[in-house]
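Only one protein chain is missing; all other protein chains are in place.
Let's turn to chain A:
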Amino acid sequence: GGYVGFANLPNQVYRKSVKRGFEFTLMVVGESGLGKSTLINSLFLTDLYSKDYPGPSQRIKKTVQVEQSKVLIKEGGVQLTLTIVDTPGFGDAVDNSNCWQPVINYIDSKFEDFLNAESRVNRRQMPDNRVHCCLYFIAPSGHGLKPLDIEFMKRLHDKVNVIPLIAKADTLTPEECQLFKKQIMKEIQEHKIKIYEFPDTEDDEDSKLIRKIKEKMPLAVVGSNVVIEVNGRKVRGRQYPWGVAEVENGEHCDFTVLRNMLIRTHMQDLKDVTNNVHYENYRSKKLAAVTCNGVDATKNKGQLTKSPLAQMEEERREHVMKMKKMETEMEQVFEMKVKEKKQKLKDSEAELERRHEQMKKNLEAQYKELEEKRHQFEEEKANWETQQRILEQQKLDASKTMEKNKKKGKIF
């Protein structure tokens, strides 16, 4: 034969994926003060948590919350939408019974969303918000797992990829760390906890690498984004009076192993296992519950037992409802606007009234003033007239007397 060319398929897939961008949801669980926020900042070389937006431990919670933060990371043309899911308040109360329930609810709700989206007729946009990996932080007691650790992992190993980590590992000497790791793995096996397992490969090199990682489980990590100078090199680490614990030094802690595994080699596998194993578990359990009962006991919207027509009917109904809702909303907005306008008009009317009154008053005042002035003027006029009359009279009298005098004096 000749060259067909499908060997180029991986490249095509690669190019398409790069164009689409990637999504990854990472959940971090552990008591407060175990360095979770610092580790996230270190892993992704960002300040997802900073003084302005402090990590979960700085925000005191009375009950367990589940919060998510999204960050967009771009590197070499590849775009990753990273969602970090926090669980502030986990294990911090005096009574921590069922503190895992909010976490389980969150994971289930994301599965449910995906299940619904998958069952729709219109599946153009299907965001994958399922939790792909859960980093569980173990306190570095040096002894073993706490009852809370065991309980949590037992309840979640069927729902999400659990990767246990030893937090603040710079508190343990190398010997203590070894013993601790062995003890933890022993207890994990005893309690039949299924932590994330690395897939076997045929590639020799890869399997060597994987075996090395498996030996180091659980990974003992230290986080820091503070850069310190050590022997002329600049490294990220924690400065103590007795030395610098370097974050990226394989002899000091397993941070690089975690980072490489989580981001550089196994991110896709984590997503695949989530999709193929955990999600399928959820899905089959959910659907089995429905078909078992015959009557729909759950309030699940997108059921696969319905025919596509029924599904379409359902969607149409949803759409109609949505439209109705929008209509009512618009009506409400319209009403509100009308009310506002009415109010405004009323206000301006009142304002005009007021001004009218004001002007009237002004006019009246002026009128009065003028009246006063006229009155005064009239008075003056009257006075003057009287005065004139008096003068006239006087003049008349004077002329009369003169006449008299003239008459009297005419003899001469």
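Note that contacts are C-beta pairs under 8 Å (C-beta built on N, C-alpha and C of every residue); 3 or more make two chains touch, one makes a residue touch a chain; residues count from 1.
Quick note on the criterion: contacts and distances are computed from a predicted model.
Visitor: Can you pick, from "thioredoxin-disulfide reductase (NADPH)", "Superoxide dismutase", "glutathione transferase" or "Neuronal-specific septin-3", the UniProt protein name of the chain not displayed?
Guide: Matching the unshown chain against "thioredoxin-disulfide reductase (NADPH)", "Superoxide dismutase", "glutathione transferase" or "Neuronal-specific septin-3" yields "Neuronal-specific septin-3".
Visitor: Among A:D86, A:D170 or A:D254, which residue is in touch with the absent chain?
Guide: Counting the whole complex, the residue in contact with the absent chain is A:D170.
Visitor: Pick out which of A:K110, A:H132 or A:R238 touches the chain that's been left out of the picture.
Guide: Result: among the candidates, A:R238 touches the missing chain.
Visitor: Among A:V103, A:A139 or A:I193, choose the residue that contacts the chain missing from this document, as touch is defined above.
Guide: A:A139
Visitor: Which of these, A:A93, A:V121 or A:V333, touches the one chain of the complex that we don't see?
Guide: Here the residue in touch with the unshown chain is A:A93.
Visitor: What residues on chain A make contact with the chain left out of this view?
Guide: 31-34, 57-58, 60, 92-97, 139-144, 146-148, 151, 168, 170-171, 173-174, 176, 179, 183, 186-187, 190, 238-246, 249, 251-252
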